[in-house]
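Yeah, one chain of the complex is gone here, protein chain that is, but the others are all in their spots.
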Amino acid sequence: MSLFEVRVQAGPFEIGAEQARLSALTPEVGAVVSFTGQVRDAPLLLEHYPGMAEREMEALLADARARWPLIGAIIVHRHGPLAVGEPIVLVLTASSHRRAAFEACEFLMDWLKTRAPFWKKDALGWVDARDSDEQAAARWD
Amino acid sequence: MSLFEVRVQAGPFEIGAEQARLSALTPEVGAVVSFTGQVRDAPLLLEHYPGMAEREMEALLADARARWPLIGAIIVHRHGPLAVGEPIVLVLTASSHRRAAFEACEFLMDWLKTRAPFWKKDALGWVDARDSDEQAAARWD
Amino acid sequence: MSVRLVYFAWVRERIGLSGEEYPLTQSLPAGELAAKLRALSAGHAEALTDLSRLRLALNQQQVGWDALVSPGDELALFPPVTGG
Partner (left out) sequence: MSVRLVYFAWVRERIGLSGEEYPLTQSLPAGELAAKLRALSAGHAEALTDLSRLRLALNQQQVGWDALVSPGDELALFPPVTGG
């Protein structure tokens, strides 16, 4: 059994519940890696492109599966108003071995940052895209 | 505020509860990365060296803090009999930026595998150390 | 015959619309279409002056300014993404 899933939602997520779904998939799961991004410093509003957001995230999962032997992966990205400390995004990867789980998780985050149609706005206005994110994603080319 | 903690315990752990402790540390936390290792294929017995195990894990955290700007990190390692699918080890890292959190988490896992005094035994006997783990740890030298 | 335009983030705010239909009877490159849109309003002109600051998606797939837009398509214009 395997599980690959993407979701865009306004509400929060529970890392424990999401991770449990991957841990229980098969006796071959030996490593689960997670990344949680959370709102730092100031509140944010997250706008997204419904439909395309899910589509890009699905495409990223397909790309990761082609590169690493994953047993499962989940991406949850929130939209709407978010307070400081609130989680924005969760990426979970499960594999037999830790290297694959680590690399796939980092790959998915780097590409989410540069491909998935989400835009952050804070009190100063729309947040500018960063060159460092482009460079991080380019590592995987 | 910061939080750096190591624990060796027989019972299970809750990733959600541990992660919540790091997420709430300061408004500067932007990224939390976790690694969970779980028993694959066959039940295990985990023996450890009480005292030295905690000491080595503390030393690894100190080393990670010297290399990356971490706000917090938690390592929990279990001992005793463990069934297939049960979690063995949890490493959590929190930082302002994702690269530091990812790298520190992977570093801690690679070094735990080669430094922390734990030994796995399965139905076939004591598990042999793997060259691939030594090589993974050597990447950080 | 038209193309469905959708706008996000500051492109949406400057234009003052989240989307609109624009008459289109034959295919043309997205860059040429964007140039025509500048005539619609001061907001359109401001948002679409410097195309190098924008990204686009045709039918929800990221493309370049030379992509051919045809009647019935959905064309999205937005700044570089900043999620995650």
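Labels A, B and C are assigned to the chains in the order they are written; within every chain, residues are numbered from 1.
Going forward, a contact is a pair of C-beta atoms (placed from the backbone, for glycine too) under 8 Å apart; a residue touches a chain by one contact, two chains touch by 3 or more.
These numbers were taken from a predicted model, which means no experiment stands behind them.
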Chains in view touching the one left out: B
Option from B:P12, B:G51 or B:G80 whose C-beta touches the chain left out: B:G51
Subunit B residues touching the omitted chain (full complex): 37, 46-49, 51-52, 55-56, 77, 88-89, 109, 112-121, 125-130, 133
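Heads up, the rule we're going with is that only the chains that are shown with their structure count from here on.
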Rounded Å distance between subunit B and subunit C, as computed from the means of their C-alpha atoms: 48
Length of the line joining the C-alpha centres of subunit A and subunit C, rounded to whole Å: 27
Junction residues of subunit A - those touching two or more other chains: 37, 109
Of all residues in subunit C, the ones touching two or more other chains: none
